[in-house]
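One structure is given below, represented as structure tokens, and several questions about it will come after.
Yeah, one chain of the complex is gone here, protein chain that is, but the others are all in their spots.
Chain nomenclature is as follows: A and B, assigned in order of appearance, with residue numbering initiated at 1 for each chain independently.
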Amino acid sequence: MTEQGYVRPDNLAGALDALADAPEGTRVLAGGTDLMVHLRAGKRFPRLVNVARVSELQALRVWGGALEVGAGVTVARLLRDAEVRRHAALLWQAADRFASPLVRSRATVGGNLVNASPAADLTLALLALDARVELVSRAGGVRSLGVDELVLGPGKTALGAGELVRTVRVPLAKPTAFHHFEKSGPRPALEISVAAVAVALRIEDGRVVEPRIACGAVAPVPLRVVPAEQVLAGRELTPALIEEAALAAAKVVRPIDDVRATALYRRRLVAAFVRRSLTAALDSQRVSHATGS
Amino acid sequence: MTLIGARIPKLDGPGKATGETRYLSDLEVPGMLHGVIRRSDRVHARIVSVDVSKALEVSGVHAVLTARDIVNVPFGHGKDNTPLKGDRVRCIRDEIAAVAAETESAAAEACRAIRVEYEDLPPVFTVEDALKPGAPEIHAGRAGNLPFTYDYAHGDVAQGEADSAHVVEGEFVLQFMTHCCMGTSAILAAFDSEGRLTLTSLTQVPFLYRRDMAAIVGMSPEDIRVIQPPIGGAFGSKLDIYPFEPIAVHLARATRRPVRIVFSRHEEFVSSPTRQPMRVRLRSGCDGKGRLTFRDAQLWLDNGGYTSWGATTPFVMMQTFSSLYRVPHARFHTKVAYTNNPYSGSFRGYGNLQATFAVESQLDLLAEKVGVDPLELRLMNSQETGEKTGQGLEFVSCGLRDCLESAAEMSGWRAKRASPALKGNVRRGVGMASMLHVGGGAKIYRSDGCGSVVSIDDFGKVTLVTGSTDIGQGSETVLAQMVAEVLGVAMDRVKVINSDTDVKPWDVGVHASRTSYVAGNSALLAANEAKAKLLTAAADLYELPKGELSLSGGFIMRGAEKVDALDKLVRTLHFTGKGELLVTHSYFEPASVKQDAGFFGNVSPTYAFGTHAVEVEVELDTGQVRVLAVSAAHDVGKVLNAMSLEGQIEGGVVMGLGYSLTEELKIREGKVLNPSFRDYHLLTAPEVPPIHFKAIETEDPSGPFGAKGVGEAPAICVAAAVANAVHHATGVRFTELPLTPERVLNGLIAAGVVRDPLA
Partner (left out) sequence: MQPEVEIRFTLNGRPVRTHVPPTMAVLEMVRERFALTGSKLACGEGECGACAVLLDGEPVLGCLTPAVDVDGRVLVTVEGLRHKADLAPLQKAFLMEGAVQCGFCTPGMLVAATALLAEHPHPSREQVRRGLEGNLCRCTGYVAIVEAVEDAGKR
């Protein structure tokens, strides 16, 4: 534990200062649900910048046509927030399937992104929602990346030296939007995904518009399955089309065997989850037809 | 009777609900050092050298021990284990060195600083490989890696085959499972100035432990005192001595300071005993109507690197093969072979989950062949009170038929069985299975007894000193209830002392579901004697006919009339001329016998029966099995404490569900792949289905108030019932546990029940 720097800035400027001249390997400490596990296991970092008191990371509001989510917003806050449920149902669903109340009260959006786990559930939803991540640093000011530009591999991000994640901007869902999140396991939560699927699309004039399908825990990063999206775009949802999309998704993912499941099973899960999600979309359409809305 | 059968909260509950109860990991004593063990990272290797010089330099370190520094006495059921390993490691958890330091982190750092040089030896990971001619020998002098075989038979299996209209045959593979006590393994060893050793230990068998420990650390048993603090779960895991325990003693001796060792969760997963894994080949037959004709079982048990109680589970398993339902002919053969895998100990059910999985799966297969409902087949073969089985087990009370019918009724069996339900992506089905287990101990030692002392002080407070041990299951409350009932006092007038071998009388320990029965009978004897003493004294004092006196509400009563207060009477006894203390003692030895060399004999004075009916739902696209409801009927003899009984049942059922669905300690090439709660899936609250329970009261003539032991029973037949239900739902028979979604989906695809979504 020697020579480990520790800073607890009171605001964003302080945090950026602490990061600006920081030694390599410096880490931001947010909720600690990832980092503290490493610290308890004996891992050490040259400097920790505890951002618990940085209020600029706590935004959660609808602003400029987007839902603005501060990096320090916890999963529990997402779940309690009516705007999140209305404008980004997919993010809310991912939050609902996330760990346990004890973890949700501390785990943050920024931590989920930067931890860059292939199984990160919020990151998966944000990818499907086409969210933009805003990074700031003292030297470089603000820059904005897509989730797939930020997350590069297991534990690897495009975060530059001195940078931190300030906010995530999620486009507001249109009235025609359909969101669906599927995650493996018998438990509602407390499960690291063996596979997860996040689907965001719109159905307009009976046709699928701008489908985005993201798959978790089946590639080094949360992965958009573009061929499956292409199958759907501009077409009418039918059981046959759903099968085609499910198979296309299962084909492009690149899962591995590990202690939790084999690659083959993960592929099968992807097919099942894409099918379930799209079938739910089809059902929701039927319901809205039936009720005439 | 007033207290018997009531819902009485646990005596030790308040301290646990306020956080004030101190477990071993919460105890610190002055001068205490922390012990940490350096374990092997090889599964089979010669130890070339151990260099501890760097460890000794770590600040705060008081001792570093290796095999060279101690007298390494072999111990355990196979006398093949030693506290520290000197020349060779045989499995991943092997203890090579140990450090005592002022803080746990210093001890851990020192452990990491120890340099071990190994020379790998050829490993063996399966029983099949271990038994091959020319296989690497894991223990010198134990040729063929075969430490044990068990053979049992009654009747004539060939005759049984000849009598059969239907025969089914199959192989069942059972996994490593681990106890996951929420409190990890721990011990505190402290010597006093006279060289006496006090062990604050989580053991379930304090007296045997003291005797065995004495031999290992070179002391006389009478110089060892075992104190049993509140414990964070046991479930059988603390039935044996494991190396960390004598290691703590050696560290305490070397440092002349108290030394405590507490396992980390990772260490607990890697280094504590498991449920015995095995492969079971079973053939079962029945006649044209469905009456059982024979069972022929062959088992291969992976003993791991050393022998603990896991190797002795055949002793329990053969009872299920021979005596669960009427079986005229039965044969049982088991080989137990050394490998370089982790080794197994005892675990709630003691092999019976494994045996029952095979037996009850095949009962369903036979029912299918005969074309009868599985319930009918079971009823047809059910035993009754008064029967003696081929193995010599005597069922002085047997509620199996009631259990079968009650479980069926609670589950809505007949309607649900008629048609497995289909609904889109899910299929539903019901399945059932029964169990048989000892219900009053098992005479595996010369004695299976328990001593008790009851005393009543001059304020009328009753103290029961019992030899038995409470491992969280609530036995002390049940014992207090029995004593309170006999002496006619309120629960809060009874105190139970059960945690100090310097004080309490001999007992075998907690195992074989024996505590309620054996310790209960023992406490009753002493309490009844105390009662007789009181009544005699009152009769003499007040010149009343003894036969008309009774005890109730803290008074000596004659009908509805109070003769004297209990405390007053005791004071009179104490302080009169002849002065007499109100202390009685008893020793209860159950009427069971030690089995002969062929394993015949009535090993327990009574037996527990039960049936579970389970309803499941199987998702066809993911293979996920969800249990919707469990209906459990158990022959408990007599309900003593409805609340603690339900707690045992529910906990046992859920443990059984974990075994069925999610729990597996994954071992590959001798190494543990999932040593964390993240990857070892215990069930959580939202996964637990409704559990319907019915107690069948057969009032065993020899049980305390008619009760028998059921501590292990509820975990035993869950897996078979789940697998039978999955078969009912999908038509696919699974013979390997746990029923993970991946395994089930593979099975569904292989059987053509669902199409491979990728094809």
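The rule is short, and it goes like this: a residue touches a chain if its C-beta (ideal position, glycine included) is under 8 Å from a C-beta of that chain, and two chains touch if they have at least 3 such contacts.
For clarity, every value in this text was computed on a predicted model and none was experimentally measured.
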Shown chains that the omitted chain touches within the full complex: A, B
Selected residue (touches chain absent from view) among B:L146, B:A565, B:M643 or B:L758: B:M643
Touching the absent chain when the full complex is considered, from A:A99, A:L113 or A:A177: A:A99
Residue, one of B:G288, B:P686 or B:G752, that touches the chain absent here: B:P686
In subunit A, positions touching the absent partner: 1-4, 6, 8, 29, 32-33, 36-37, 39-40, 48, 50, 52, 76, 99-103, 105-106, 187-190
Interface with the unshown chain - residue positions in subunit B: 7, 9-10, 12-23, 25-26, 179-184, 230-235, 264-265, 471-474, 643-644, 646-647, 650-655, 676-678, 682-686, 688, 691
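Convention: only the chains that are shown with their structure count from here on.
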Subunit B residues touching subunit A - in the complex, by the definition given at the top: 425, 621-622, 624-626, 661-662, 666, 673-674, 678-679, 684, 686-687, 741-742, 745-746, 756-758
Complex interface listing, subunit A residues touching subunit B: 184-188, 190, 192, 246-247, 250-251, 259-262, 264-265, 267-269, 271-272, 275-276
